[in-house]
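Heads up, one of the protein chains got dropped from this complex, but the rest are sitting where they should.
So, chain A:
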């Protein structure tokens, strides 16, 4: 049964009372600010490198959606898993993957996470339990449930965050997966990142369903809608979802209402929405700005403190860009490696 619904709209600019974040330790708020800013600046740099021709093909930026992954990572524990679609840079940075390795993969270099053979849409990190990076819309959903299947089988109390968008939410395999995930009580959090546009098709033009998370009710899966521009709301919802899964109660759905400022990919002129709509979001709902205000109004940080963080992030991002240019292209021999595994992987 579907249960609760948190407030779906972030408070308009200036109406958010300062007490909201006042019970949150300063370090925690600073952490969110820093993590979200890293994603924002990284993505801006990626956009720039794309413009310079250093990144090719498809490149889907995460700008605007930063609070989703940063909030949920705050609810995760070591060993929990995550998997997502091709709009994956934010997820990788949020789970602690090295910005250098991510950027070098974007430029198709040897130092990239997949040695340059995966690209923007196909990156993985076994170490950080990041299982991709999937280019087929919706395909990561059953795979994510499969990771949870393995965790349940191995009885290791881990939870898998399976991210997908409002577009993927119309794929049949999502519902095949809901059915089995609930049937087998798999510890998986289905995270619908509803950024309101599946490429150029708005949610209103693709479904009559009033909300996406409520579709889980047909399978008996609990869920809720979350304000995805508010990192604190995302974290709280994430904790409820994780607790549900960790207690062995099966899957949980979070429909996180978010917004991407950029086009679907770098080559999308985004003519399906007005410039004013985007600007309004940026001005009134920006997730980084919200935390910035909490930090300043709550006297958790000074402008100087935040400038220092900005500077640190800028350096990390610039270093990643430098690395991604200096790392050589993969050796031609790499064309023929990693097609078949030679040895049996460690048996669990």
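The rule is simple: a contact is a pair of C-beta atoms (placed from the backbone, for glycine too) under 8 Å apart; a residue touches a chain by one contact, two chains touch by 3 or more; residues count from 1.
The criterion applied here is as follows: contacts and distances are computed from a predicted model.
Asker: Select, from "ABC transporter substrate-binding protein", "Phosphate-import permease protein PhnE", "Heme exporter protein A" or "Pyruvate dehydrogenase E1 component subunit beta", the UniProt-recorded name of the complex's unshown chain.
Answerer: Per the UniProt record, the undisplayed chain of the complex is "Pyruvate dehydrogenase E1 component subunit beta".
Asker: Which listed residue, A:71, A:90, A:146 or A:287, touches the chain dropped from view?
Answerer: Counting the whole complex, the residue in contact with the absent chain is A:146.
Asker: Return the single residue from A:32, A:213, A:261 or A:323 that touches the missing chain.
Answerer: Residue touching the absent chain, from the options given: A:261.
Asker: Provide the residue numbers of chain A that touch the chain removed from this figure.
Answerer: So the residues of chain A touching the missing chain come out as 41, 44-45, 47-48, 50-54, 56-58, 63, 81, 83, 112-118, 122-126, 131-136, 139, 141-151, 153-154, 172-173, 176-177, 179-180, 183, 261-263, 266-267, 269-271, 275, 282, 325-326, 328-329, 331-333, 335-348.
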